[in-house]
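After the structure tokens below, expect a handful of questions from me.
For this depiction, one protein chain was excluded, whereas all remaining protein chains were kept in their positions.
Chain lettering (A, B and C) follows the sequence in which the chains are written, and residue indices restart at 1 in each chain.
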Amino acid sequence: MSLPWTFALGLLLGAVAFTMVGALTAVLVLAERKVSARIQMRVGPMHTGPHGMLQTIADMVKLVMKEDVRPARADAVAFRLGPLLVAVPAILSLAVVPFGAPLVMRDLNVGVLYFLAVPGVTVVGLLLAGWASYDNYSFLGGLRSSAQFISYEIPRSLAVVTVVMLAGSLSTVDVVEAQGRVPYVLLLPLSFFIYAITSLAEVNRVPFDIPEAESELVAGYHTEYSGFRWALFFLAEYAGLFAASAFGAVLFLGGGSGPLLPPVVWLLLKTGALVFVSMWIRFTLPRFRADQLMRLAWRVFLPLALVNLVVAALVMRAVA
Amino acid sequence: MSGTYLSDVVFLLGFALAVVVIPVVTLLVFGLLRPHNPEALKAEAYESGMPQASIPRRPFHMAYYNFALVFIVFEVETLLLFAVAPVLKDAGWLGLGEVAAFVALVALSLAYAWRKGALVWR
Amino acid sequence: MDTQEVLFVAFGGVAVLGALYAVATRSLLRAIVALGAFLTAIAGEFYLLAADFIAVVQIFVYVGGIVVLMLFALMLSASGKRHPLAAVDRPALGAVLAYAVGAGLLWATWSTELPAAGPDPADALGSLGRALLGAQLWPFELIGLILLASVIAALSIVRGERQ
Partner (left out) sequence: MMTTAALTLSAVLFAIGVFGVLTRRNAISLLVSVEIVMNAATINLVAFSRIHEPEAMTGQVFALLGIGIAACEAAVGLALILAVYRRFGSTDVDTIDLLRG
């Protein structure tokens, strides 16, 4: 394919990824409100549209039309940059998900590492947003979120190393191909476990949502944000959840491979299953305390991931 | 697979451009439509209804910095493991031993940080 | 110029502007953000130079790690200051010396006949991994040792200060 076409394709798929994340956020927010309502024996939103189906659409209109308030003492540039630096990397990480036709993203030689590296830029955005707001809640929320994010990044990456080891490649397409008929969740159950739990922490989901613990920090780093800038943080959270689930499906559940249905459908089904599990967890488990959270990352998951890596390497060698 | 570097960059540039431009344009366009009524009280920092008790520019918990510090070291070690992971399958017992020695160094760093108490929240 | 060179120059321009802003601005926060932009542009240059692994490592370690560490340090040492500032001192002297260094390097670069770039390896990532486990084994193990040493050093400095 000629370069201008590649560029145009990139533009198109970028727009598609953004739209997809937006639509997905709308669906997931509604689903989450309905699922949580069911779990907690309520009915959830009912007024806008049949059974409240159009509630999120109304919310979106409200958000883009809402006044954009900036605290007087905030650092104007960093305050504006923060939400963008949180949302953009989260969506950029979708550029290497092998959805299959018609959503062929890019197969980079280093795709797996790209997926782990790019969302890491989010931390910079969190710190900027929290610091720029000139507000105690935002400041502490930004610090906590970033400390949590970086702590869980290490065991998460170490769990993915085992997948790369087995697949012998850093390309996402190769990883899917290498799984063949046996998905890695069967060969590397511990890696999958570590990946799943640490991913929840990375996207700030319950039980790891201490940075946004309403009872202590109001809304964490986005306390001072309103309107569309606030929506960007929200979008980033769901983009992160979607990307982490899609990668869980690619790395451990065989990606788009499956009988009868086309790959893109299989991948979305597997992703959806992982997203559902995260919602289930959200409304079932209580929140961790900050110290428990950090202890879990460094004193449980990191040693566990190292042991897992060594055992996986030994077993792979012995079998080969 | 070589020779795709240029088109990879071109694709990612297009992708990034779309992902950056869409929110920025949305912000600008709706910036013209949405209300804008600045007011001194509205621009105060939110502190649950009270006036701001302390300024948010103060020394904080050193623990945050300790985590960041240990993080960056382990990050580099993880990336080096990523560099050797794809060839580990064909590297034989010797290659495995070499990587094991490296992992031992990683474990040693972890043990030191653990003993120093850098990995707990105080 | 072909597309590759155009892109290389464009990324280079962003990198130079980011670096200039980072060393010239008085606001420490903006200096660090400009450094982040600079580092991202350099990652693009690495990718164009057929070093995709290095490019991703650059984003991972520099933007996601070192810049974050610098922001933490900035915030820890900013007590009471709304916008921490840092002055530029003796700019004339610095400019003259930097100009001399740069001119010397450029003269050396342009007066040397460089061999043409060889073909990029077919399996670049595999070659990198094999190099680390083969010919470059010592640097690989040594960096593990250096990282261990820096954990010990940095934690000792931080802990020693606390008592």
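Odds and ends about this structure:
The criterion applied here is as follows: a contact is a pair of C-beta atoms (placed from the backbone, for glycine too) under 8 Å apart; a residue touches a chain by one contact, two chains touch by 3 or more.
Computed from a prediction, not measured in an experiment: that's the story for all the values here.
Seen in the complete assembly, the chain not on display touches B, C.
Only one residue in the set B:73, B:91, B:105 or B:119 touches the chain that does not appear here, and it is B:73. For chain B, the residues touching the absent chain in the complete assembly are 62, 65, 69, 72-73, 75-76, 79-80, 83. In the full complex, chain C touches the hidden chain at residues 4-5, 8-9, 12, 15-16, 19-20, 22-23, 28, 31-32, 35, 38-39, 42, 45-46, 48-51, 53-54, 57-58, 61-62, 65-66, 69-70, 72-74, 76-77, 86-91, 93-95, 97-99, 101-102, 105-106, 109-110, 114-121, 124, 127-128, 131-132, 135-136, 139-140, 143, 146-147, 149-151, 153-155, 157-158, 160-161.
What we mean here is this: only the chains that are shown with their structure count from here on.
Contacts between chains leave no pair untouched here, as each chain touches all the others.
Using the average of C-alpha coordinates as each chain's centre, A ends up farthest from chain C. Note: centroid distance chain B to chain C, computed from Cα atoms, is 16 Å. Each chain gets one centre point, the mean of its Cα atoms, and the points for chain A and chain C are 28 Å apart.
Within chain C, the positions touching two or more other chains are listed as 3, 52-53, 57, 60, 64-65, 68, 72, 75, 82, 124-125. Annotation for chain A: residues 3, 73, 108-109, 113, 134, 139, 143, 150, 153, 169-170 touch two or more other chains. If you check the complex, the residues on chain A that touch chain C are 3, 73, 75, 77-78, 81, 108-110, 113-114, 116-118, 120-121, 123-124, 127-128, 131, 134, 139, 143, 146, 150, 153, 169-170. Within the complex, the chain C residues that touch chain A are 3, 29-30, 33, 36, 52-53, 55-57, 59-60, 63-65, 67-68, 71-72, 75, 82-83, 124-125. Against chain B, the residues of chain A that register as touching in their complex are 1, 3, 6-15, 17-18, 64-73, 84, 87-88, 91-92, 95, 106, 108-109, 113, 133-140, 143, 147, 150-151, 153-154, 157-158, 161, 164-171, 218, 223-224, 227-229, 232, 290-291, 293-295, 298-299, 302-303, 306, 309-310, 313-314, 316-317, 320.
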